[in-house]
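The complex appears here minus one protein chain, its other protein chains still in place.
What follows is subunit A.
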Amino acid sequence: SVQAHKEEDNPLNTMEANGLAPVPDSYDYDLIVIGGGSGGLAAAKEAAKYEKKVMVLDFVTPTPQGSSWGLGGTCVNVGCIPKKLMHQAALLGQALQDSRKFGWQFTEEVKHNWMTMTEAVQNYIGSLNWGYRVALRDTKVTYENAYGEFVGPHTIKATNKKGIEKLYTAARFIIATGERPRYLGIPGDKEYCISSDDLFSLPYCPGKTLVVGASYVALECAGFLAGLGLDVTVMVRSILLRGFDQDMANKIGEYMKEHGVKFIREFVPIKVEQVEEGTPGILKVTAKSTTGDQMIEGEYNTVLLAIGRDPCTRKIGLDKVGVNINEKTGKIPVNDEEQTNVPHIYAVGDILQGKLELTPVAIQAGRLLVRRLYAGETTKCDYVNVPTTVFTPLEYGACGYSEETAVEKFGEENIEVYHSNFWPLEWTVPSRDNNKCYAKIICNIQDNERVIGFHVLGPNAGEVTQGFAAAIKCGLTKEQLDSTIGIHPVCAEV
């Protein structure tokens, strides 16, 4: 058997597996990274730079609908990348409308072809998957498309698609398994509903869609689907974008409503039934009010669940090696050096408790961790003032405190909020909304009016926000902001 073969090759590892003290030099690898996503790959490639023997295990358990994907993790396959590309497709739809006012002539109503877009997006993703495999090969990182789980303090069992198991040992481990979308736990959810894991490779146009949830995933997906011309409804249990500045969240919702997205507030689905089979078919959703007994029904071609994501930490043998996880959320608590309670086991990315679920954060954390482990560096990942952007139809960029948390932390009388609506110049000629774009900064009066929060709602919010984040990192004050000249005419000068 494979196992016997392995033991013969590494008799010393068997000693260790039998409870004897491990002999460091006999590990198969210096580092095994479980999870080939943003954090995992960044860490692995960095470790290879220091000539460490590294292995990456990556495996995608297919979704209930059967979707799967290649190396690269959430961001590349079912997150940031396809999301932004589809958002761009929707923005181009808007550009088509604007272009007429700028002199471009076409009389026909332009329709969107889902398959053309999805194929192009998937082709691009495929090239990224390939690129990662080549990068790992070039940096001599061993890659296995296998599901990894701990079976001993320094031993991982890797199971591939065909069910073949292999054992590997390493001095250190980095867990970077990320998350997967949560299901509602109601009748028909796994059978008939899809998630973001399925949406970006859906081989047919989703048609009339119900998006369940109010997370940024829900709003971004609802946003671009509507932008492509589809009939979209969002079912929200309570508030939009929990955890984000609520003032901004409401503006985002208002904008989406005004641009054709329907909202059903304070309802949760209790069952999903199939009315007609097909691609797409017709589904009937029954929902119950959260404030009373009212029930409603609706028919949709597609139901997209976007109610949250759960860490992939329950079935990777963490109990066997004593790594603590938060039982309720599944997240892994780590210290400020990304170390779990087991000294030689680390974790990065979305699975971390209390950290932001963002690709650049995972990459930064992974790289710095490896430099501390193998290059003698001491820099820790700076999780403070990390900028983000929500790519809803009206984009929202933010860095630092929301207004609510600033008030909570410093007291209303100690903060000053400066704000302004603005009208992007490019929206004037096509007569687009003239009072929807908005920017605000929150300053700490007691600390020289230091800018502690930055929020902007408008086109290219990500591009605008990035530089401000750098400035905030440098301790930007209101006075310095005022004395900086604007670039004219751009949105960022507001």
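One rule holds for everything that comes next: a contact is a pair of C-beta atoms (placed from the backbone, for glycine too) under 8 Å apart; a residue touches a chain by one contact, two chains touch by 3 or more; residues count from 1.
Going forward, contacts and distances are computed from a predicted model.
Q: Name the absent chain by its UniProt protein name; which of "GPI transamidase component PIG-S isoform X1", "Beta-hexosaminidase", "thioredoxin-disulfide reductase (NADPH)" or "Serine/threonine protein phosphatase 2A regulatory subunit" is it?
A: Of the names offered in "GPI transamidase component PIG-S isoform X1", "Beta-hexosaminidase", "thioredoxin-disulfide reductase (NADPH)" or "Serine/threonine protein phosphatase 2A regulatory subunit", the one UniProt assigns to the missing chain is "thioredoxin-disulfide reductase (NADPH)".
Q: Taking the entire complex into account, which one of A:Gly281, A:Pro333 or A:Pro360 touches the absent chain?
A: Candidates A:Gly281, A:Pro333 or A:Pro360; residue touching the omitted chain: A:Pro360.
Q: So one chain is hidden, and I want to know which residue out of A:Trp69, A:Tyr132, A:Phe150 or A:Phe244 touches that hidden chain in the complete assembly.
A: A:Tyr132
Q: Check each of A:Leu202, A:Leu318, A:Ile442 or A:Val464 against the chain that is not shown and name the one that touches it.
A: In the complete complex, the chain left out is touched by residue A:Val464.
Q: Going by the touch rule given at the top, which residues of subunit A touch the chain that is not shown?
A: Contact residues on subunit A toward the absent chain are 38, 41-42, 72, 75-76, 80-81, 84-85, 88-89, 92-93, 95-96, 98-106, 108, 110-118, 120-121, 124, 128, 131-132, 135, 228, 358-361, 363-364, 382, 385-389, 397, 425-426, 428-430, 460, 462-471, 473-477, 480-481, 483-493.
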